[in-house]
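Excluded from the complex is one protein chain; the other protein chains are retained at their positions.
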Amino acid sequence: MWEPGGCESQVKIETEKEKMMKYIDTLREGMHVSDVYLCKNKQIALTKAGKEYGNLTLQDKTGTIDAKIWDLSSPGVGNFETLDYIFVDGDVTVFMNSNQLNIKRVRKVNEGEYIAADYLPVSSKNIEVMYTELLTLIQSLKNPYLKKLADSFFVEDQAFAKAFQFHSAAKSVHHGFVGGLLEHTLSVTKMCKYFAGSYPQLNRDLLLTAAMFHDIGKIKELSIFPANDYTDEGQLLGHIIIGTEMVSDRIRTIPGFPEKLATELKHCILAHHGELEYGSPKKPAILEALALNFADNADAKLETMIEVLNGAGDNLGWLGYNRLLETNIRKTSE
Amino acid sequence: MWEPGGCESQVKIETEKEKMMKYIDTLREGMHVSDVYLCKNKQIALTKAGKEYGNLTLQDKTGTIDAKIWDLSSPGVGNFETLDYIFVDGDVTVFMNSNQLNIKRVRKVNEGEYIAADYLPVSSKNIEVMYTELLTLIQSLKNPYLKKLADSFFVEDQAFAKAFQFHSAAKSVHHGFVGGLLEHTLSVTKMCKYFAGSYPQLNRDLLLTAAMFHDIGKIKELSIFPANDYTDEGQLLGHIIIGTEMVSDRIRTIPGFPEKLATELKHCILAHHGELEYGSPKKPAILEALALNFADNADAKLETMIEVLNGAGDNLGWLGYNRLLETNIRKTSE
Amino acid sequence: MWEPGGCESQVKIETEKEKMMKYIDTLREGMHVSDVYLCKNKQIALTKAGKEYGNLTLQDKTGTIDAKIWDLSSPGVGNFETLDYIFVDGDVTVFMNSNQLNIKRVRKVNEGEYIAADYLPVSSKNIEVMYTELLTLIQSLKNPYLKKLADSFFVEDQAFAKAFQFHSAAKSVHHGFVGGLLEHTLSVTKMCKYFAGSYPQLNRDLLLTAAMFHDIGKIKELSIFPANDYTDEGQLLGHIIIGTEMVSDRIRTIPGFPEKLATELKHCILAHHGELEYGSPKKPAILEALALNFADNADAKLETMIEVLNGAGDNLGWLGYNRLLETNIRKTSE
Amino acid sequence: MWEPGGCESQVKIETEKEKMMKYIDTLREGMHVSDVYLCKNKQIALTKAGKEYGNLTLQDKTGTIDAKIWDLSSPGVGNFETLDYIFVDGDVTVFMNSNQLNIKRVRKVNEGEYIAADYLPVSSKNIEVMYTELLTLIQSLKNPYLKKLADSFFVEDQAFAKAFQFHSAAKSVHHGFVGGLLEHTLSVTKMCKYFAGSYPQLNRDLLLTAAMFHDIGKIKELSIFPANDYTDEGQLLGHIIIGTEMVSDRIRTIPGFPEKLATELKHCILAHHGELEYGSPKKPAILEALALNFADNADAKLETMIEVLNGAGDNLGWLGYNRLLETNIRKTSE
Amino acid sequence: MWEPGGCESQVKIETEKEKMMKYIDTLREGMHVSDVYLCKNKQIALTKAGKEYGNLTLQDKTGTIDAKIWDLSSPGVGNFETLDYIFVDGDVTVFMNSNQLNIKRVRKVNEGEYIAADYLPVSSKNIEVMYTELLTLIQSLKNPYLKKLADSFFVEDQAFAKAFQFHSAAKSVHHGFVGGLLEHTLSVTKMCKYFAGSYPQLNRDLLLTAAMFHDIGKIKELSIFPANDYTDEGQLLGHIIIGTEMVSDRIRTIPGFPEKLATELKHCILAHHGELEYGSPKKPAILEALALNFADNADAKLETMIEVLNGAGDNLGWLGYNRLLETNIRKTSE
Partner (left out) sequence: MWEPGGCESQVKIETEKEKMMKYIDTLREGMHVSDVYLCKNKQIALTKAGKEYGNLTLQDKTGTIDAKIWDLSSPGVGNFETLDYIFVDGDVTVFMNSNQLNIKRVRKVNEGEYIAADYLPVSSKNIEVMYTELLTLIQSLKNPYLKKLADSFFVEDQAFAKAFQFHSAAKSVHHGFVGGLLEHTLSVTKMCKYFAGSYPQLNRDLLLTAAMFHDIGKIKELSIFPANDYTDEGQLLGHIIIGTEMVSDRIRTIPGFPEKLATELKHCILAHHGELEYGSPKKPAILEALALNFADNADAKLETMIEVLNGAGDNLGWLGYNRLLETNIRKTSE
């Protein structure tokens, strides 16, 4: 499990650590590796000659690498399972244009032997700074009921606040990293603040509150890192319904919360995907719901393309058909 | 407002009443009318000659008729508004192949002067008998948590029980009459019982409970008769979300209700429209959700066609393109 | 070819046989196998070292297994082709988490050496019992023309009756096994009987007859087991058109068959897929066609999910995205 | 009823007739009319003042005109029904930019008093010439079975031949006039002949035969002029299925007709709409079916636009959104 | 024609004028009117009694009103045509819940007798101020080629600059008023500026330039007020293609304009509708094209809803199904 305290000192530890371990995105053919990695997946396969071998995916926060244990009966090969942290000793080769790690020795390590944050993809932005920015936006709310609601989650509910900072916003697609939910929520909320400044017809407090809460259901829809997979509740209900219910339940604890305002806030969360076929049971019927839908969609799609372009490194050419954007894409020329 | 007590003595009163009043579906050209009707809609229009006249829609349980008050300044014409019950005196004519009532005198009547049940479209089946049938199905549930949940609504919650028997299942489309929600719910639940008998893989108790609750959100989505229109909550949240939340809240009052069972029941309600584009935020992911979706869809579509065919009276020919069924339809030949 | 007589004594023979042969779903790593299987597919491939080997798919009624013949020139390896029954001698290993059979010796067997029914996936229900149930339903028809039509196929046409009991209802998807067409037809017909009981507006005889005949075109659309693949006629015309024509031709042999009834019956068959994009050239335009469409669709989709869930064995978790149901699915919790 | 013999002498009679009657497309405001027209539709309506009047649609081969009988009780107004031929006496006025005929006197006429061909929209091309052209194409078929099939319909079956020449190809949309089915069929067949010359891979005889038969089901799908409406069979089965069955039945009377060729021909007819959602139960799977689909679609859409443009007369501007072509259209500039 | 000089002194003149004329949105039943209005549409119709009357739509910048001239032969009724400015004398009545003007006298006026700006719907924002804001954004561009391109249109091309300030952004839907193109363009450009600040991966200069030019094709797609209808070029080519060609042509006059930058800019304009089915021949393939698509869509849809809500005046209830937003909408509760 991720060490919550690690969040505060994240920057410093990472600097030290970089001297010590070989991150996956720095591995090159011929390197020797003796380090701890997260075993994201483990399978036993059979060579043509009928011999069993281990087929692994190792992960750290910079990416993943395929790894093989050709001799499973070697004395240096210990027991471990998927999602264990393992110390591996081996060499980097290239197969079909991709790096591969041929493992000679492997053992499961104990909790003290690694820093979990090194093995999880993490937001490139400072989590503390982002959270402070979100709290400042909450302080700017003038409607006492909406402010009380936001406070009750983000300020007073410590467990929620920690989970919210740690969570990803997706299994993959975009913002699929530690702090991703916070980063996406903050980005959407700030865009909504821009909208509220540009279109005076918008109810600023309702819009900003809806933005802050629009994806909180993801806390229960996705399990925490390193698994980061859909939960049973997430599969059966989805984050839109879960989040609406979380907000609905909390509102009942706030005396005098106007009923119409509660319904409008829930509607904004329900309708934030914009279209029925994207999982929203209602289309945006009030102006704030429409604005939230655009902010969410713009941030999600722009971040999706940015992550793909970043992943392309120095490649300035066409990157091939992208299934999410439904077109071939490339970086802009300068 | 509908007189709840009227439910018990519905059959007898109607028999007496039929002798006294002229139901709309019995009006013919040349008849004189002196009776009370519900004014479903009232507008003031202008003749070509620039004179104001009243343009009304009158309703009783057998249908609606257009009515005109050509002389609004006549001493016999009193004040009234949309959704008032009014006594009218006039003659039936035919305009463009439809009946029309030319009103000479009109006045608003008091509560004692009419029996509300005469003026609302009402299920052709006996409401008490249907409700008893539903209660019997509840008694057949073996899972104690599901039975307790069903009891807590249908047996112990008197306000809910009355509302459930009185409510329609739709603004129009199908089951849009008093008792319609009960009739549709019972029909779906019985079809689910048939499914549970035919496909032993189905969890009978989960399926039947989901069937009983699948549309209860309509109690808040639609206002009661005679208005029978979408409420603000209905517009913004929809009956699927409202119903899921009603069930979710009640479950929390039942100690020990298994969490997985609760999530599965809520999933069945959420997914009962079957497709995202029909407003379900999730597609059916367990067998009971799939079965409920088919039962709901089959009863809704069959009833839709049946109501259109019934409305056609003796017409055995083609009835024209039906927007809901997306085809021209006709009665079967014998 | 399947031995028609085997149908009558199906249950007993299987019991005996189980003592003698190792069914594919019982094979485990390390077992030795000396038995006859159906060779569903045979290909010659090349190892990296450039040597030819045999790549087979073997089938019995419990499933399929990949098999390899590494040494094609071995004296124990005889000639055979796809869809031959072969005796194989070899060992079970595991490759990529799946069983694999390494064959040492193989020879084609003669008709007397195996019981075809052992090698074909077969309905889990008793074919004779199901057929008797269908005949009883036919006897309940009151319309003399429809009853005569049903009799002429299911009672008087022995070749048809045998083929109908033996046929599958699909190449894969659902009911893709011996007796599948009968099982699906009976299930749909019984659901239609339930509908006829619940919605008195339905013409019971027309609906039940349409249900019995709705998929008979599959007899010519799919070739018989073990091939069970689309025929040329099936590809070019499809079972909907083939079945409509079969019924149309037979009706002409029945003097006095009412023309309108014939057209309505043909319409029900044509429209049973419900939507043009699913291959029905007409949408359901009469009530019986609509009811048949729901019964067919409900049985097909429920059976599809049931077969996937059954195939998952003890797996109570999420089974991954299902292309036909367009969602991730899992078994219900208890 | 249309006088079949009229076909042969069509040209001459029309020339004479033009001197005698005022065709609807020549009526102008202020003209007096004393002529026979087909009453396509008749309804009784009510003026604001509550008086009944007659609301008619009159038709001749050049178009339709709205007509009113303001005084139904006038001694000059006789009895008649929809689809009667009537002699009318009245004046042309303009209402809402359209011509309107105010009828003073009216009586139903007898069969000898009019020439049916004057009152039906009719192909602008000579029916005899077109039919001869089609027969010549049949004579060019080299495959004896296909030629025999075509002969058996177009040459030997006199009733079919007459009906085929007289029928329209549509209720409206395109080719909705006497001779329209022949005109469309010939145009498609000639385009297929062009295709066969350009793409040598096409089987010319199969393609041309399929073209000749592709819409023959329309003979039973639409009732004859002047009604020209969908028949019961047309509504329930559609011309694609009716036509396939007509061809299938005739083929069986031709000894030795190759089975594969029969299936391919039927497939071409079934698939000629090209897409399932346009009512073809199969997509084109052989080259001839694909070519026929293009020829049918091109002729149908081009003729649709041509008829709209012709209907616009001298209007060289934009004609407004066309529902069939899904765009605003106009005539080309020169 | 609109008086260009009117733009500079727009605010003052309107203030004076308001004292003099009765704007359409202030008319109430019973008022007498003696003022100049734009005749947006004129038709001659026929009363039931067969008498011609004039059916007009009058317009000023606050809205439109139906008007009737019952007595066309009155000496006070002069000649005029659609799109003339006319002085009318008449009374306001109510017909079917809408205002109607019964005109007694009418004459066409000369250019000096009215101020065109009073009769056109006009942006609620100051055109000069908005244009200055746009020029300031142009000055902030650092890329010399893009700045030169923007200057060449917005600074150096006086005819373009005037037209750009005067044009609407649509025939209806949203921003369909004088200054609408400028208002929409500025709003989109400022949102793009916000995006460029939030997503550092965006090329700010390319994005802002693309935003300024994205809709300039509308200058040729729509004719100017008061007609404001699609031009022939607009119908056949559309503003996306027209605008791309305008930019492409101008780029060629700028020596050394980088070819890749030109292609990327043109791509942004082509792709700004985001989807092929919305008329963009390419989907956004670079990040700036994606950002522009979101900014354009967000401003267009939000403005669409804002204009509908503003049009509803004090109505806080549900406004009915909105075809563009595909849902029923209402104002937010406070």
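Read from first to last, the chains carry the letters A, B, C, D and E; within each, the first residue is number 1.
By definition in this document, contacts are C-beta pairs under 8 Å (C-beta built on N, C-alpha and C of every residue); 3 or more make two chains touch, one makes a residue touch a chain.
All values derive from a computational prediction rather than experimental measurement.
One chain is not displayed; in the complete assembly it touches the shown chains A, C, D, E. When the missing chain is restored to the complex, the residue among E:K51, E:K162 or E:K282 that touches it is E:K282. When the whole complex is considered, the residue among E:L83, E:V129, E:L236 or E:L316 that touches the unshown chain is E:L236. Subunit D residues in contact with the hidden partner, per the touch definition given at the top, are 187, 190-191, 194-195, 198-199, 201, 203, 206, 258, 260-261, 264, 282-288, 290-291, 294, 297-298, 301-302, 305-306, 309-310, 325-334. Listed for subunit C, the residues touching the missing chain in the whole complex are 43-46, 48, 50, 230, 232, 235.
Summarising the interface, subunit E meets the missing chain with residues 232-233, 235-238, 240-241, 244-245, 248, 260, 263-264, 266-267, 270, 276-282, 285-286.
The working rule: only the chains that are shown with their structure count from here on.
Both subunit C and subunit D are touched by B. Shared contacts of subunit C and subunit E, meaning chains that touch the two of them, come down to A, B, D.
Chain centres here are Cα averages; for subunit A and subunit E they lie 43 Å apart.
The distance from the centre of subunit A to the centre of subunit D, with each centre set as the mean of the Cα atoms, comes to 63 Å. Counting partners per residue, subunit B has 48, 232, 235, 260, 264, 282, 285-286, 328, 330 as the residues that reach two or more other chains.
Every pair of chains meeting the contact definition is listed here: A-B, A-C, A-E, B-C, B-D, B-E, C-D, D-E.
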